[in-house]
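Starting off with a structure, shown below.
Every protein chain but one is kept in place in this view of the complex.
Moving on to subunit A:
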């Protein structure tokens, strides 16, 4: 287990040194009852392996899918998840909160 956000970032650095492609997702804003606080990280490699958490499981799958695109394109993007937000995502937060996640490639 990785006890804190810094351990996750250490692992991201290690993965990159091992030659893996890596993307870093960070919760930058939350509204209402969000499951993970601002500053929480999820790191994803080019194979879809991931560590950490941005929502305690609700939207990780979607973030991983987006991360693979971000790794391909090489540019960051902002993701938003919430119960009311049905246009972009079929996934949502069951707790009723809303989160914004900044997803960036490590290069």
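For this structure, a couple of remarks:
Heads up, the rule we're going with is that contacts are C-beta pairs under 8 Å (C-beta built on N, C-alpha and C of every residue); 3 or more make two chains touch, one makes a residue touch a chain; residues count from 1.
Definition applied: contacts and distances are computed from a predicted model.
From the set "Transcriptional regulator", "Xanthine and CO dehydrogenase maturation factor, XdhC/CoxF family", "Putative circularly permuted ATP-grasp superfamily protein" or "Branched-chain amino acid transport system permease protein", the protein name that UniProt assigns to the chain left out of the figure is "Xanthine and CO dehydrogenase maturation factor, XdhC/CoxF family". Mapped onto subunit A, contacts with the missing chain fall at residues 6, 9-10, 12-13, 16, 24, 26, 28-29, 37-39, 75-76, 78, 102, 104-107.
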